[in-house]
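Okay, structure first, notes after.
With one protein chain withheld, the remaining protein chains of the complex are depicted in position.
The chains carry the letters A and B, assigned in the order they are written, with residues numbered from 1 in each.
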Amino acid sequence: MSQWKNLGLWLALAMVVLLGFWPIFSRDASGREAAFTILLAIVMASSLNIVMGYTGYVSFGHVVFYGLGGYVGMYALSALGWPLPLAVLAGGAGSATLAFLLGKAILRLRGSYFALATIGVNEAARTFVANFAPFGAATGIELQFSIYKPYGGAMQALWLTYYAVVAIAIFAVLFSFLIKNSKFGLGLMSIREDEDAAEVLGIVTPNAKTMAFVLSAILPGMIGTLFFFKNGNVEPGDAFRLGFSIESLVMIMLGGQGTVLGPVLGALGYQRLRTTLLTSDISIGSLPLKDFQLVISGVLMLLIILFIPGGLVGWLRQRFPSLRRVLA
Amino acid sequence: MDLGSLTTSLIDGLLIGVVYGIAAMGLNLIWGVMRVINLAHGAVIALGMFGVYLLFSVMGINPYLALGLVAILGLLLGIVIYYLTIGNMVNAPHLSTLLATFSINMVIIGLGTAAFSTSPRDSGFSLGTAELGFMKLQNTRLVAALITLLVTSALYFFLYRTRPGKYIRAVSNNRAAAELMGIPASRILALSFGIGTMLAAIAGGLIATFFSFTILSGEVYQQKSFVIGVLGGLGNPLGALLGGLILGALEGLLPLAMPNTWVPVIEFILFVIILLVKPSGLLGGKK
Partner (left out) sequence: MTLILQVEGVSKRFGGLQALMQVTFDLAQGHILGLIGPNGAGKTTLFNTINGVFTPDEGRIRFLGRDVTGAKPYDMARMGMARTHQIVRPLNELTVRENVMAGACFGHENQGLRQASIIADEVMSFAGLAARANQLAGSLNVAQKKRLEMARALAAHPKLLLLDEVLAGLTPSEIDGMVKTILEIRSQGVTIIMIEHVMKAIMNVSDRIFVLEYGMQIAEGKPEDVVRNPKVVEAYLGDPQMAKRLMEEG
């Protein structure tokens, strides 16, 4: 099919593959850690894009799927003693279920009302989990060190987790592409453009939106489990960090919402920015530049909204109309 | 538990609820006039808290006097925010304005965290307690409630008896028509936004007189403002006050039945339920 001639897809895949495989070839642990963080961001941004970019529903609570999936997976690992692959699937299933239930409740709300509802989701989830005994309440779940033995020890486990994340990141890009070029994706984008007109055309909007929401939740749930497995423990504060949701939003806006390449570029760009801030020697007043990450992100996002609301990819497509078909 | 402590909790809650109401009014006004949800609302509340706290703790100014200055600064800040964001986004889709005010929120919180860190502050301000029969109430809360009622009356007077107020109501009713009649819509919108943030700053300042807080506390009160908004009807100022009372009462009474930490969850669930059942709020008001 001619849609596979899509430059955007191949660029995105190439970037993810390069980024992912480099530490594997160089066997460099710190490079692996850096790549791990970026790959995580790519998965979060690409998955949020399904709801936000394709369907047009801004969500401030995306991290909830990461956090809850992580918890479900960790529970499977520690309390149920499941092997990692099964736990990861459980994490994905757990967040998919949450998305389904949550979606049934709040997807009936349109536009701004939906966004509002998602602001409170994070806090509610965190509070709930912090009071939920099977999930360790406020102290969370901690894994015994021996859990890494079946994988050949902690070092090997770290690498295995990394391979899994690389695979999931590659899949996330493909997944994003497949959805965008499917009939389902056309339905979602129609909803984004004009939800009422979409209904008149015959799109069963409640089902389509719920499906989009569920699909956007699966991969975050899986990588949540992987992250916390690697981390050794999970606590409510770590699992439901509001900042993570915000960062995913900024990454999508930066790279270009509604495209396959956009979230990938946005994630790469944003993480690069973050690293620059973290390692910078510059100080404002007595404070290191890294303390201003939120401020800089905010300014960046405002500038994007005011001047290039389509993000980098959107701007390229506008500037060079010939690229439009090929850079999606 | 006895009737005394039950009533005290209730009255306490109502007094605080009145202040919540003022915060919600600020949000409501902006929504009512220009259909924008100000996601920087919480950040401005936090600035209001810090404003009063700093003026009192560092410069020794009476908090209630400081409140006046903080209110004016809140007004000016709102006007600036308006021109930086929404003023340039006349025909943008709703979600753009949402994200725009959200980025302002990020900037303010980011700067605030850098300047003040996230450690809690307590103004330590106290006016003693009043004993009314079997109840012991904090005087600071009584004064705060009183000031809120004063401000609400002033707001009503402004909206219904002064010309700028009438312009605001005209623009919120029908912007195009108002412009055709010579009303400078853009400036009126900026003013409305400023008043909205002014109310937020006042709310923050009042809260600082009886609660401890951090730079992140504003977020919590913003969330409450949303809940109140749907309880009382987004766009309806009196509804905001009533919604605030209801929420305050709930917050006063709920902890008697369940651990304090569940309150945000209950509020969220309540919020979602009301939005689903009646998006225009329990009291109606403009959608």
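FYI, a residue touches a chain if its C-beta (ideal position, glycine included) is under 8 Å from a C-beta of that chain, and two chains touch if they have at least 3 such contacts.
Quick caveat, the model's predicted, so the values are computed rather than measured.
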Which displayed chains the unshown chain touches: A
Per the touch definition above, residue among A:Ala138, A:Met155 or A:Leu201 touching the missing chain: A:Leu201
Among A:Met189, A:Leu273 or A:Leu289, the residue in touch with the chain that has been omitted: A:Met189
Contacts of chain A with the absent chain, listed as residue ranges: 181-183, 186-187, 189-190, 192-194, 196-205, 258, 325
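We adopt the following convention: only the chains that are shown with their structure count from here on.
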Chain B contact footprint on chain A (complex, rising order): 56, 58, 60, 105-106, 108-109, 111-113, 115-117, 119-121, 123-124, 127-128, 130-131, 246, 249, 253, 284, 287, 291-302, 305-306, 309
Chain B - residues contacting chain A, complex: 37, 39, 84-85, 88-89, 92, 94-96, 98-100, 102-107, 109-111, 113-114, 223, 226, 259, 261-262, 264-265, 267-269, 271-272, 275-276, 279
